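The complex is shown incomplete by one protein chain, all other protein chains being positioned as in the whole.
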Amino acid sequence: MDEHALRELFERVSNGELSIEKALSRMRAAPAGEDLGDAVIDHHRELRQGHPEVIYGPGKTSAQTVKLARAIHKVSKRFLVTRTDPAQARALKRAFPKAVHDPVGRTVLALSARSAKKTGILIVSGGTSDQPVVEETRATCRYLGFAAEVWCDVGVAGVHRLLTRVEALQEARVVIAVAGMEGALASVVAGLVAAPVVAVPTSVGYGASFGGIAPLLSMLNSCAANVCCVNIDDGFGAAVVASAICR
Amino acid sequence: MDEHALRELFERVSNGELSIEKALSRMRAAPAGEDLGDAVIDHHRELRQGHPEVIYGPGKTSAQTVKLARAIHKVSKRFLVTRTDPAQARALKRAFPKAVHDPVGRTVLALSARSAKKTGILIVSGGTSDQPVVEETRATCRYLGFAAEVWCDVGVAGVHRLLTRVEALQEARVVIAVAGMEGALASVVAGLVAAPVVAVPTSVGYGASFGGIAPLLSMLNSCAANVCCVNIDDGFGAAVVASAICR
Amino acid sequence: MDEHALRELFERVSNGELSIEKALSRMRAAPAGEDLGDAVIDHHRELRQGHPEVIYGPGKTSAQTVKLARAIHKVSKRFLVTRTDPAQARALKRAFPKAVHDPVGRTVLALSARSAKKTGILIVSGGTSDQPVVEETRATCRYLGFAAEVWCDVGVAGVHRLLTRVEALQEARVVIAVAGMEGALASVVAGLVAAPVVAVPTSVGYGASFGGIAPLLSMLNSCAANVCCVNIDDGFGAAVVASAICR
Amino acid sequence: MDEHALRELFERVSNGELSIEKALSRMRAAPAGEDLGDAVIDHHRELRQGHPEVIYGPGKTSAQTVKLARAIHKVSKRFLVTRTDPAQARALKRAFPKAVHDPVGRTVLALSARSAKKTGILIVSGGTSDQPVVEETRATCRYLGFAAEVWCDVGVAGVHRLLTRVEALQEARVVIAVAGMEGALASVVAGLVAAPVVAVPTSVGYGASFGGIAPLLSMLNSCAANVCCVNIDDGFGAAVVASAICR
Amino acid sequence: MDEHALRELFERVSNGELSIEKALSRMRAAPAGEDLGDAVIDHHRELRQGHPEVIYGPGKTSAQTVKLARAIHKVSKRFLVTRTDPAQARALKRAFPKAVHDPVGRTVLALSARSAKKTGILIVSGGTSDQPVVEETRATCRYLGFAAEVWCDVGVAGVHRLLTRVEALQEARVVIAVAGMEGALASVVAGLVAAPVVAVPTSVGYGASFGGIAPLLSMLNSCAANVCCVNIDDGFGAAVVASAICR
Amino acid sequence: MDEHALRELFERVSNGELSIEKALSRMRAAPAGEDLGDAVIDHHRELRQGHPEVIYGPGKTSAQTVKLARAIHKVSKRFLVTRTDPAQARALKRAFPKAVHDPVGRTVLALSARSAKKTGILIVSGGTSDQPVVEETRATCRYLGFAAEVWCDVGVAGVHRLLTRVEALQEARVVIAVAGMEGALASVVAGLVAAPVVAVPTSVGYGASFGGIAPLLSMLNSCAANVCCVNIDDGFGAAVVASAICR
Amino acid sequence: MDEHALRELFERVSNGELSIEKALSRMRAAPAGEDLGDAVIDHHRELRQGHPEVIYGPGKTSAQTVKLARAIHKVSKRFLVTRTDPAQARALKRAFPKAVHDPVGRTVLALSARSAKKTGILIVSGGTSDQPVVEETRATCRYLGFAAEVWCDVGVAGVHRLLTRVEALQEARVVIAVAGMEGALASVVAGLVAAPVVAVPTSVGYGASFGGIAPLLSMLNSCAANVCCVNIDDGFGAAVVASAICR
Partner (left out) sequence: MDEHALRELFERVSNGELSIEKALSRMRAAPAGEDLGDAVIDHHRELRQGHPEVIYGPGKTSAQTVKLARAIHKVSKRFLVTRTDPAQARALKRAFPKAVHDPVGRTVLALSARSAKKTGILIVSGGTSDQPVVEETRATCRYLGFAAEVWCDVGVAGVHRLLTRVEALQEARVVIAVAGMEGALASVVAGLVAAPVVAVPTSVGYGASFGGIAPLLSMLNSCAANVCCVNIDDGFGAAVVASAICR
């Protein structure tokens, strides 16, 4: 129940239109969201956080995914599904022919016409194997209204690839550093800029990378202090944080 | 060697004042910082990142700490030492009587007169045991020019303590959530605001808290996506990230 | 050998019907259960714990599963198989056409007519991906005689979804909180009720969730003390504990 | 703001005694608890959960501890401080001469006259080294109104010590099993009773016990399903859960 | 080079049949085993340890497996292959029609006629899911000349199943305790016997069992001291240790 | 209640000296051991396992330690206390002047005259820093009737130190291999002998030794199969296992 | 931009051919490598490190792999792809018929005629299951100009297999020790030679080997100090380090 509904409730009590008992019970019963049976859509999220819920694919059937996308699209005129499998993607494309499926980033994205293209977000990545995370980040940024710039394959084993572009780096409002293996990219980038760096460890690597623990710990212990970190392979989260910073 | 020095170098080569060989060798030899023997102060950091180096106390003698503080203060008219032990604090107070020592947050802080008091940072914490981290965060914010607001002891076991202040929460430009034990505060706060939330897991707890691993994992896996995370007990890092966001 | 058999033994020794040597050897040889070759059914469990053994599917052939179900059903007129694979489910349905197979919760359940429908157990879950665990919990409760109430998708990223139903929450005799990711649901729920909360961490999540370690640690470190925890994805265990509490 | 206050608010709005604006602002400002500067006492907890807040000693000065104890005692006529150090204990004894300090369990407990002595909780422990956790559990039970029965040193290396007392074991409403090393006590006890078993892993052991991880994992994986688990050494939590079960 | 060959070398040097230089070089070049190209069979192992090498299946082609089995069988008249996959098993059966393939324990075993059937080893297991490890243990014992006795499904959730057979338990020369989940079987058995107990943790379980870490830690921390432990699922190792004890 | 007492009970029931009800109640009440208040001494252990209980020092006061030692000594004429601190050792020496305190192995040992000196146990260790564990092992062996042979400082960095003594090594009935760092000693020794090898990982090392995890894992994964493992630094357990093997 | 290009730039500025502004902008824009869209080839690597980039197969399509191989081959007349899958291998063979595909080591290697065959590298491995890592190491050595010698299956369970070849071992310039399970091979080899030993832990093993953590920790804690370690299964890295040592 939002500010507006609460105010209306008080007005109706004040007017005598509503008894106190009924007001109390209505407050308790105010719908938290749209109940779809096995999911409850939090339409208030757009009011609270500026963007509608995003649908996380894994563990949902194609039918459930389409049902959720429809419900969100009806209210918000856009939707984003992350970590889709091919069956979900096909079902979504059938239902929303204009939606865009990116098989690398595993996203399906539908946007309304009014989607502004704000700037300020720069995504840098360590290697080509990080591309799926980079694309999930880029698609989420677009969903949130940002056209992020992307520099791929600028890892620290050839640090001159970064250094020749220092000025452009320093112009970003926020940098998202995507890297697996030892994740040193975040520290090196952060040492070169005054902007906040959102670090995304990826599960790229093998052996003692332990599915991304190595770059995660690296990024949490960065000797450059303007680094904060999201979950392993969490391009979605990095985009949400970066957008919140740029708002 | 900064932009200015590089331009001057080219001008002197252009004027014939400097031979090409000498220019090459000068570029290689450009001092990276002020060499104090066992430490090299990176005075360029203020240019690159907007604030001078911060001195991390552990593993340094009192004499080394004072020497570093003097070198930074001479150039930048302020300094911050974090994680000080009592002996370092006493030595710093003798050398800089106006510096402020906070024994809870374990910081010694010296500021110049011109320190502006910018706002927008809100620090919330789960319990009174998190106070040392809260105070380190607050002092670092002040060093970086921000007067952070602080709400203590609003942990999720009594979630109404947060909910009664939702509007104030929603006005912050960035929220720093400091919590130990299960670290759920970050998720609950992030679900209520559109701003980015910088989460600081603390080592408060025992047993399966594993020195802060429990809240760290909790914060990295937050179901609210506008959360990013710094190291365990890293109030300093959270303040740097939050200031970079607010700049 | 139960109280009754022991008493009879003493009576027969007292009557001289049985020599002491034979009584001693009989005590040693008392059958612990029904021996099916590669499994020993503990029929005494119903006497000791109020319900017959439950069959755990993984690592058993379809034939073994049906054999065990028959043996238990003959004595107890009901059975429950958890974590069934499709082949086991088909074989069980052929043998017991009235049994109910739930493919989401991966259970096959056969009940006798006399199954009372006791109440008091409330299951709350964080998201739709937790549904398999929720359904395993619900089916196990039913097997144990309880018709649990279920609220899905009330995770803490939208904490108002819980708060609007606080009174109903407070009426439960025991709450089972099922959540993956950061598992904060258990703490928030527990802070709102006086009842015990049985927390079930799920393996829903990725990266630093580490297959459910993140919510497990979160729940073990809950700042609300009326929380106890079962194994990751262990809906079965949570239902057994909750039923034992409600008895 | 509780049910009563909320009703009064509606009545005053209904009566015209209070403007809608003021009602709205009063709801936002309703005090969450008693603010002591660096701590906020949650006096509503007794209403919500049946017992006042418990004070966790570590990280608090003796003065802070006494201040909190006074604030709680003023309202609730009792208090409990856990994990006290000797200085806190002495300060509390000076302020509350009737309070009882248990140096083994590291608790200070003050009770009102009306403390009922309810029964139903049985604490069993594996060895004498688990005594501090046993005593913390016992004191917390007493604070919550329960006179728990205690059996020490009945570990599974001599399983007959338990088996000779099976009937008494089976009469408990809830059993709290406290054990370090391999923590097998919880499984063996749970296999013998129908009641819920609250398992407390302790940090007793060395080497591959890893500070209590070994019994924690053991208890989470118990082959007897009526076991739930609290944090390592968390006698306090076990007592709160057991009391909630017995209510 | 064994004692005999060394003695002959000295004799030939003493006789003048061999120059010192040649003796030195021959010592360096003494073959360590039969070189099959990508493997070197250690035929001396039977002399040193009383049994020929055992072939570990994983990572070998069917052809390599058969080649190794032939080489060992030619010298020792028996062989054992563990962890075979179906293709290896078929190839071995074609080459050695009398060899026995056990698909549960994943072994292929060929024995000579003279295989004595020594006794003294008792294998006990917690549940039917531990059967593959039990059968690997049994087959390895047979290869090493022991006819082990096996009791399945005597886990501690029904501890009376063990207690009714205590005398037989106490007659074993060595007990091998195979258990997954919390692995408490080893402690309970060891508390009842004077013989050494070789504990085999299995990967049976899920969630916080972590692939067998839970029972492994449990067994390493057993409060009964006559327990020693082998690797997770290592039925082969347990049989080798038990046989070495019984020799 | 042992075999003898049980037989007597049946005889008295058979004679009519005892009613059935009384026999039942007596069986339930049979004392499990000597109850000293906070400890229960398991005097039956000597009957079951061939040696009286051993007292583990940590977490006990000097007075408790002496009380337990007296109770055991009265029945068994010997005792062993492990991991003693200096205060416990002094108190034990005052009470038992003939007891032997070994400050390196941290044991206090009192033996009766009849202690036979059986042989067959060989202890080998990797380096001088493993000496405390070696001495705990040696003292426990002596308590159990064995005069173990000890070879120190024969680690694998100089493998010839072992190889020159291979024959003596091969004569041992059981070898206890004590090693920290990478714990390779167990594998190398086990490859040279047919006897079982009881491996004791020690916490000697630093960094990635992780308090003994490195040698523990090494020993559990030994490529020589006649190795079994006890807990980190658990010289006591190794001696109990080795004695059980040699009996 | 390399030394040569930099010198030319200064000369052109000195000659007046280039304005200072343009020189500055050219320095910023100097290409870091050949940009292929989703990858940037670092052709400077051969200048800096003596060999062209190596292509890591996983996460790349066959088409991407061939494109990268072509780009490197055009400049450097050779290439190496590691961890190839069969589809990549087929595509590479079609494009480069002379390239050699090794399905065991999962490499595709193309060499120019001038490839010198330098010596000094000896690879020793513990067992036949380590062969894939051995072959990756061997192929990488060849790519870098070295014809490594290889001894397979000389693990420490039969330490005499190594000892008979000590002199040859001592002649190596650098030894690469490849071993899974407990990884003791590295320590034993290093104790016998003066050369540096590059240790490669492999994921061969099961249970408490934890995918190679056991040998990794073993090698990091080697009691022989002339051991350094690369990642689990990282034959490529070991070859690069060994080649750098031999240069």
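Just so it is clear, A, B, C, D, E, F and G label the chains in written order, and each chain counts residues from 1 on its own.
Throughout what follows, contacts are C-beta pairs under 8 Å (C-beta built on N, C-alpha and C of every residue); 3 or more make two chains touch, one makes a residue touch a chain.
What you see is a predicted model; the values in this text were computed from it and never measured.
**Student:** Mind giving the shown chains that are in contact with the missing chain?
**Tutor:** A, B, E, F, G
**Student:** Have a look at F:R12, F:R90 or F:R161 and name the one touching the chain we're not showing.
**Tutor:** F:R161
**Student:** From the list G:A63, G:A87 or G:A244, pick the residue that touches the absent chain.
**Tutor:** The one listed residue touching the chain not shown is G:A244.
**Student:** Of A:L68, A:A194 or A:A214, which residue touches the hidden chain?
**Tutor:** Checking the options A:L68, A:A194 or A:A214, the one contacting the hidden chain is A:A214.
**Student:** I'm checking contacts with the chain that's been left out. Which of F:Q131, F:S222 or F:S243 qualifies?
**Tutor:** F:Q131
**Student:** So one chain is hidden, and I want to know which residue out of A:I55, A:L80, A:M181 or A:A194 touches that hidden chain in the complete assembly.
**Tutor:** A:M181
**Student:** Could I get the residues of chain E that touch the absent chain, sorted low to high?
**Tutor:** 6-7, 10-11, 13-14, 16, 20, 23-24
**Student:** Which positions on chain F touch the chain that was left off?
**Tutor:** 128-129, 131, 152-154, 157-158, 160-161, 164-165, 167, 204, 206-209
**Student:** Pick out the residues on chain G that sit against the missing chain.
**Tutor:** Residues 48-50, 54, 170, 174, 191-196, 198, 216, 220-221, 225-232, 236-238, 240-241, 244-245, 247 of chain G touch the chain absent from view.
We adopt the following convention: only the chains that are shown with their structure count from here on.
**Student:** Would you kindly say which chain has the C-alpha centre located farthest from the C-alpha centre of chain E?
**Tutor:** Most distant chain from chain E: B.
**Student:** With chain centres taken as the means of their Cα atoms, state the distance from chain B to chain E in Å.
**Tutor:** 58
**Student:** For chain D, write out the residues touching at least two other chains, lowest number first.
**Tutor:** 157-158, 191-192, 207-209, 213, 216, 220-221, 231-232
**Student:** Name the touching chain pairs, please: which are they?
**Tutor:** Pairwise, the chains that meet the contact rule are A-B, A-C, A-D, A-G, B-C, B-D, B-G, C-D, C-E, C-F, D-E, D-F, E-F, E-G, F-G.
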